[in-house]
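Left out: one protein chain. Kept in place: all the others.
Should a chain be cited, it is by its letter among A and B, assigned in written order, with residues numbered from 1 in that chain.
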Amino acid sequence: MEQLQISLSALKVLRSSVGQVFYSLANGIRAEHGEDNKENKYLLELQELLTTVGTNLRDVEQAVNSLNPPPGPFNLGNTAYLGQETTQDRQALYGTLVNVYKWTDKAHEYSNAAHQILSQNSLKRSSMNSNRAKRNRIQTGAHNFSPPQVDQVMASFDRLYSDMSISITRPFTSNAVIHVTLGHVLKAIIAFKGLMMERVVVKSYNEQLDLWSESRYKVFQRVTDHAHATMLHFYNPNFPELTLKSFFAWFHSFISLFSDSCKRCGLYLHSALPPTWRDPKSLDPYHFECKP
Amino acid sequence: MAAPIGTAMDSLSAALKSKIIPNQEYFLQGSILDSAVEVLLHRLRGLCDNVDTGPETFHDHEMCFSIRRGPPPELPLFLRVRRALDYPDMPWQLRYIGQPELGDKSQPTVVRSSLDIATSNTVVEFLTELGCRLDFEYIIRGYMFRKGRMKVTVSKIFKMNQGKLPDGMEPMSQSYLVELSVLAPSGQNAIAEDIRIFAEQLKPLVQLEKINYIR
């Protein structure tokens, strides 16, 4: 790199001295040369300029000779394709470049904002072990399961209950998102990180299932909130399968969402809502307001 | 609610009056031999609105019913039911087609009233119980192109095979039927001009013209 810099600067110097020569030639004899011996002085000046040019030329030649030619053809990568289509308009390069730039800018901005917001909550479910010896070993937490293992676990839960069916999709590369259908009563979509549940959305049987939109029915909005609470209640980083087992047992009890009355008050409806709360241990139905 | 509640019939008659219901069909028909149809498809792909994944194919089963309206001098009412064999869950189409308006020769296209209605799949039973008789049925398979409001179809008609083997269908003729049509509310004659201009562009390959059904 150094050599390249040196040769480039030598080239610059040469160019400027040649420029000087042409400049003085163009101007001819000027007033500075005085009255006597104008021509001699002018010729002397020209001679000086030309010797400078000669020295600079020698410098450039020296610098260039000490440069090594590159070992092979340059690896241009994708920019090699730039040479194929010379018309700027046809390339659509500028447009896509601008979009890429905007996209990366936005990605930076959003991730900064997200980091700020998420760091405000100091409650975390992952355990950080600051033991030096263990730092080099990858901890097998609930979120480190490989996709085939996750698939196996889900298949076993699918078989466990006859009226609950589970199907797995992976729209976000390796993390599973499962669709659970409970009889004709409700449908839910659960997003996982490995075997750890991240988010649940519960909707009615005839609604479009989607991770981002809530159900339009109040009863299912309540059930979604309860599902999140139960998910955190059962969370155990050391026994992820036990967590899932208890969660699905609890979830399965919702098959009687509309057909069971509240255990405490005996009615089906309380402020026009059925009993949406299920006791985590006994799985008895209660209204949220009646829960023990 | 302070405002009076309108009935369904009110809104329908209001719509009819303001001429927003497409109840007229302007169309031209022609045919092209099997040997020349590839060329026609290429030309249509170039002329029509861009379809990136190739032209849309369709495979439909059409049944034509008629029901007597009264004693013989009265013409029976014709209704057609069409269902897509390649998309069995799509709604079925019920179509009422009137007699083409006998024209003045200056009209570039045939104009007839037509109503297209989407229905559930019980429509055949409904019509048969109503007293409609099945006149004939056929299977039609081909390509559909769009240009603005115009629909261009290049299709082949097959005889119904009693054994229900889809591959063993027998074509009715050695040629394809080409149709250009637009559905529009009544009174928009400029559309007929557009159709005629498009038909000119297909000229040497296929001759699209008004066909006099009576003859």
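Everything below uses one rule, namely that a residue touches a chain if its C-beta (ideal position, glycine included) is under 8 Å from a C-beta of that chain, and two chains touch if they have at least 3 such contacts.
Rule of thumb we're sticking to: contacts and distances are computed from a predicted model.
Engineer: Report the protein name recorded by UniProt for the chain absent from the figure; options are "Skp1-related protein", "Small ribosomal subunit protein uS7 domain-containing protein", "Mediator of RNA polymerase II transcription subunit 20" or "Galactose oxidase".
Structural biologist: This omitted chain is identified in its UniProt record as "Mediator of RNA polymerase II transcription subunit 20".
Engineer: Which residue from B:32, B:48 or B:79 sits in contact with the chain not drawn here?
Structural biologist: Of these options, the touching residue for the absent chain is B:79.
Engineer: Which candidate, B:118, B:134 or B:211, sits in contact with the chain we can't see?
Structural biologist: Checking the options B:118, B:134 or B:211, the one contacting the hidden chain is B:118.
Engineer: For the chain not shown, which residue from A:161, A:217 or A:235 touches it across the whole complex?
Structural biologist: Residue touching the absent chain, from the options given: A:217.
Engineer: Name every residue on chain A in touch with the hidden partner chain.
Structural biologist: So the residues of chain A touching the unseen chain are 184-185, 204-206, 215, 217-220, 257-259, 261, 267-269, 271-274.
Engineer: If you put the missing chain back, which residues of chain B would it touch?
Structural biologist: Residues 1, 3, 5, 7-9, 12, 16, 21, 23, 67-70, 77, 79, 94, 96, 115-120, 122-123, 125-126, 129-131 of chain B touch the chain that is not shown.
Definition applied: only the chains that are shown with their structure count from here on.
Engineer: Measuring centre to centre with CA averages, how many angstrom lie between chain A and chain B?
Structural biologist: 50
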